[in-house]
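This is the structure I have questions about; it appears just below.
Note that one protein chain is taken out, while the other chains of the complex remain in position.
This part shows subunit A:
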Amino acid sequence: MTKNFKTLPVYILLSVLSLPLVIMYAYLVIDTFTVTTPGSLVPGPFTLHNWRFLWEPAKPGQASIWAATLNTFLFAGGTMLIVLMTSATAGYALSRLRMPMRSFMLAGLIMLHAFPTVTLIISVFLILQIIGLYDTLIGVILVRAALDLPLGVWIMKGFYDNVPWEIEMAGVQDGASRFTVWWRLILPQIQPGLAALGIFSFLQAWSEFILPQVLAPGANAQVLSVYMQAVVKSETQMDFTLFKTIGLFYTLPVVVIYLIFNKKLMNIYGGGTKG
């Protein structure tokens, strides 16, 4: 702000409070590349030994991490696609099209946006069991996408609301159908919104733990969070270096995506996500 105020005390206070997190991040990276000696915080010599789970099973009897990585990509990618397609269409309908029960749907959207969805997990679990989608990636993708949907429609509606009506009117005037206008004229206008929502739902699904753990715990549909938790649970001694290395491998895409798209994402996180 201005020079009238000293910033040093603020720096000191913030640094002290941030110290635990900074230590956690620092040792997350340091420990995975060095030989850690129990009882010492000084990093040992450089090694890649901790990363051996990339070419052999992390524990005897554990599956390879690559199958879980592929599943996580399918899970996050599938969720992202469904969220994008349904939000892009529903957001447009709610923003621009006349239809019966429009205000009812809008009110429902706001309510769903706030509704604590995780309470439904028990009945979703039973429903998936009954219709036979339990322990499949498809089932858990659909559930994850449905949970993201209210936020997605909400955000897309916001982006559509900001597109000038004149673009659409010009298109209709020139004889294009409403569908063509949407596809050829409006969608290009809201590309930033689609990108942000896509990245957001990809990240959410990538980090998701409870849903896959409950709805798809089997080996065929195992995602990285469930895989990592299984490694943690199978340990009697807490081998933190192994956990951290797997965790760093798991979280690397998230951090990279976040650092690149930081600005775009802030809009959505600020728009009110769960937490």
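Everything below uses one rule, namely that contacts are C-beta pairs under 8 Å (C-beta built on N, C-alpha and C of every residue); 3 or more make two chains touch, one makes a residue touch a chain; residues count from 1.
Note that contacts and distances are computed from a predicted model.
Enquirer: Under which of the names "Indolepyruvate oxidoreductase subunit IorA", "Carbohydrate ABC transporter membrane protein 1, CUT1 family", "Carbon-monoxide dehydrogenase" or "Copper(I)-binding protein" is the non-displayed chain listed in UniProt?
Expert: So, among "Indolepyruvate oxidoreductase subunit IorA", "Carbohydrate ABC transporter membrane protein 1, CUT1 family", "Carbon-monoxide dehydrogenase" or "Copper(I)-binding protein", the name matching the hidden chain's UniProt entry is "Carbohydrate ABC transporter membrane protein 1, CUT1 family".
Enquirer: Which residue from A:V22, A:L70 or A:I260 sits in contact with the chain not drawn here?
Expert: A:V22
Enquirer: Would you mind spotting which of A:A68, A:L149, A:A196 or A:A221 touches the chain that isn't drawn?
Expert: Going through A:A68, A:L149, A:A196 or A:A221 one by one, A:L149 is the residue touching the chain not shown.
Enquirer: Please pick, from A:A63, A:V172 or A:A219, the residue that touches the omitted chain in the full complex.
Expert: A:V172
Enquirer: Which candidate, A:M80, A:I190 or A:M228, sits in contact with the chain we can't see?
Expert: With A:M80, A:I190 or A:M228 as choices, the missing chain is touched by A:M228.
Enquirer: Residue by residue, what part of subunit A touches the chain that was omitted?
Expert: Within subunit A, the residues that touch the unshown chain are 1-2, 4-5, 7, 10-11, 13-14, 18, 20-25, 27-28, 38-41, 82, 85-87, 89-90, 92-100, 102-103, 105-108, 110-127, 129-130, 142-143, 145-147, 149-150, 153, 165, 168-169, 172, 178-179, 203, 206-207, 209-210, 214, 224-225, 228-229, 232, 238, 240, 243-244, 247-248, 250-251, 254-255, 258, 262, 266, 269-270, 272-275.
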